[in-house]
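Entry: chain A
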Amino acid sequence: QEGAAGDKPAAEKPSGSKKAEGFKVGMVTDIGGVNDKSFNQSAWEGLKKVEADTGASVKYLQSKSDADFIPNLNQYIKDKYNLTWGIGFLMGDAIKTVATQNPDAKLAIIDNVVEAPNVESVTFAEHEGAYLVGVVAGLTTKTNNIGFVGGLDIPVIKRFEAGFREGVKAVNPNAKLTINYTGAFDKPDLGKAAAATIYNDGADIVFHAAGATGNGVFNEAKDRVKSGKKVWVIGVDKDQSLEFGDDVTLTSMIKRVDQAVIRVTTDLIDGKFQGGKVVTLGLKDDGVGLPETSTKNVPADVLKKVDEYKAKIISGEIKVPEK
Partner candidate 1 sequence: MSTPEMAVELQGITKRFPGITANDGISFQLRKGEIHALLGENGAGKSTLMNILFGLYQPDEGQIRVQGREVAIDSPTKAIELGIGMVHQHFKLVQPFTVTENIILGSEPRKGTSINYKAAEEKVAQISAQYGLMVDPKAKIEDISVGMQQRVEILKTLYRGAEILIFDEPTAVLTPQEIGELMEILRLLAREGKSIILITHKLKEIMAIADTCTIIRRGKVIDSVNVAASSPQELAEKMVGRSVSFRVEKSKAQPGEKVLEVTDLHALDNRKVPALNGISLQVRAGEILGLAGVDGNGQSELIEALTGLRPAVSGEIRLKGQSLTNLPPRTITEAGVSHIPEDRHKHGLVLDFTMSENMVLETYYKPPYNRGGFLDRSAIDRQAERLIRDFDVRTPSIYNKARSLSGGNQQKAIIARELDKQPQLLIAAQPTRGLDVGAIEFVHRKLIEARDEGKAVLLISFELDEIRNVSDRIAVISGGRIVGEVDPELTNEEELGLLMAGSEGKGGAHG
Partner candidate 2 sequence: MDLLLKLGELINITLVFSTALIFTAMGGIFSEKSGVVNIGLEGLMVSGAFAAAVATYTAEEAGMGAASPWVGLIAALLFGVIFSLIHAVATVTFKADQVVSGVVINFLAAGLTVYLVKIMYDGAGQTETLNEVFSKVKIPFLSDIPVIGKGFFEAYPTTYLAIFIVALTYYVLYKTPFGLRLRSVGEHPGAADTMGIRVSRYRYLGVMISGALAGLGGATITLTTTSSFSHNTVSGQGFIALAAMIFGKWHPLGALGAAMFFGFSQAIRNFVQLFDFAKGIPMEFLYMLPYVLTILVLAGAVGRAKAPSALGEAYDPGKR
């Protein structure tokens, strides 16, 4: 299912053309770096693809603190970059400030909505995707006990939690769901401890939406699998089975940040930048969803159910709450 959405913007163009030579695209991440194995990495991979496909030059700056956001963004503005990305919810205020101060500059942000004529905002309907992995979890659990590990308690992550909760409830109303917020996106040790506690409590599936903190969830699961217990993790943002292996990754709630970055950036190159607009990518845009590798661990009948629910959500028959 991802493949279909995945190729659209990039594949239609003759790849390798240098039509965007001299075009400069920059991105600023918050404190997590570009290889966090999930969110930021996905964004950066998107930009790298744009570079490979169009010859545009791309660059990123990692912030050392909140105070760095604005100067980092301004660095690109000053260097006359054609487009500057702010990656992540936390960059919202900085993008807003810089956009207002530099009305001629073009900016874009992921995961947050910035109201400014020169900013394109991209958000995802995480709750829709999370609903589907909730369905998977609800149908797969043997112990009727499921966990969720969140990073920061922020709206984006709340959407993950809400969708997941509803998905589980839809197919398995009796399942116990433990919610744990670690308070950080970059602390695998906290993720590990949270997962350990939840697994100890009898859960056999944990869904994480915690960036690098989630790596700890995988580590804990691996530990248990090695010692012969069958537990699963549901990954986030990317197909995390590729990083952490099929023996622990049940499936992932993919968030096509890379596609969003590619789409908006190529639009700009093509002169179709939609400043002031908010693009929300949901199930129907294939902005969120399950990876194809899911077939390895998720039984076909469960995947069938997933497809059913997917159709219902797209059709509007089911409305997934955001909170």
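In this section, contacts are C-beta pairs under 8 Å (C-beta built on N, C-alpha and C of every residue); 3 or more make two chains touch, one makes a residue touch a chain; residues count from 1.
A word on the picks: all candidates are chains of the complex that A comes from, given by their letters.
If you're wondering where the values come from, they're calculated on a predicted model, not measured in any experiment.
Candidates 1 or 2 all belong to this complex, yet only 2 touches chain A.
Listed in rising order, the residues of chain A touching candidate 2 in the complex are 33-37, 62, 153, 178-181, 183, 186-189, 192-194, 196-198, 200-201, 212, 215-216, 219, 222-223, 226-227, 243-244.
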